[in-house]
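Only one protein chain is missing from this complex, and each of the others stays in its spot.
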Amino acid sequence: SRMSLSMDNPVFRAFAFYAALSILKMFCCTFLTIFKRMTGGIFANQEDCDFAQVKKPVIDEGVERVRRNHLNDIENVIPFVLIGGFYVALNPSYSAALWHFRLFFFSRLVHFVSYQLHLQPFRALAFGVGLLATLSMLWSVISATL
Amino acid sequence: SRMSLSMDNPVFRAFAFYAALSILKMFCCTFLTIFKRMTGGIFANQEDCDFAQVKKPVIDEGVERVRRNHLNDIENVIPFVLIGGFYVALNPSYSAALWHFRLFFFSRLVHFVSYQLHLQPFRALAFGVGLLATLSMLWSVISATL
Partner (left out) sequence: SRMSLSMDNPVFRAFAFYAALSILKMFCCTFLTIFKRMTGGIFANQEDCDFAQVKKPVIDEGVERVRRNHLNDIENVIPFVLIGGFYVALNPSYSAALWHFRLFFFSRLVHFVSYQLHLQPFRALAFGVGLLATLSMLWSVISATL
């Protein structure tokens, strides 16, 4: 158990990999926001408008959708990574851990695509699967440290 | 010190427990948002409205209050968990650490209840106590690594 939070531990390596992929997915919201703001001339600050030579800050539903998606990622991906660290420290079985990480990452990928393509109930289902993966790890941590 | 970030360390176990409880508290905002959106037919996206057979996205003060509460949790609970990890790695005394974790978690519980029941100055006080617990750990980390 001394080696739990170390790259020598295959569970930690798998966690690092899927956590990094999930954070990269979160940054896709950053990239998409920048792309939509630049191409549409849609900015939140007057100095950005001045620099891009557009009139004034506007609210755009396309940009707001990405912002809501990003906030949803913050509310879900960050707790997954934080709880995941404690879960790995419990030395779970490799296959149980791997399935939690995989399910989480792929559910957030489906969530992102469904959100940007306006697809329901796929987005809600993907959200639910990701949340359940995190709650299952959270339950493991609480019950083991009670 | 080798065993700091491991379940063999009682300080780490206590930290894992209170960090997990604090994150669960944060997810209570998720559950409450879903409940208020579903029961009130209040959604942020047109495809959600279509699926629930309500007309169009609306802004509702009850939902917005939970959203503000959730964002406040993100701004406070996540820094607590991140700083807490470094603080545990400093090998603080068990009782000092436990009091930081307990104070933080209970202050955020009081903050949540006061926020949803519109209670001031209880919410402000609870916010302040939680912030002080985090800043105290932050100060320990900075002064030890300077």
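Read from first to last, the chains carry the letters A and B; within each, the first residue is number 1.
Note that in this section contacts are C-beta pairs under 8 Å (C-beta built on N, C-alpha and C of every residue); 3 or more make two chains touch, one makes a residue touch a chain.
Everything numeric in this text was worked out from a predicted model, so none of it was measured.
Considering the whole complex, the residue from B:38, B:52, B:96 or B:144 that touches the absent chain is B:144. Although one chain is not drawn, the whole complex shows that of B:66, B:83, B:97 or B:133 it is B:83 that touches it.
Residue-level contact of subunit B with the missing chain is found at 1-2, 4-5, 65, 68, 74-75, 78-79, 82-83, 85-86, 89-91, 118-121, 123-124, 131, 135, 138, 141-142, 144-146. The omitted chain makes contact with subunit A at the following residues, 2-3, 5-8, 12-14, 16-17, 19-21, 23-24, 26-27, 30, 44-48, 50-51, 70, 74, 78, 81-82, 85.
The definition used in the following text is that only the chains that are shown with their structure count from here on.
Per-chain Cα centroids separate subunit A from subunit B by 17 Å.
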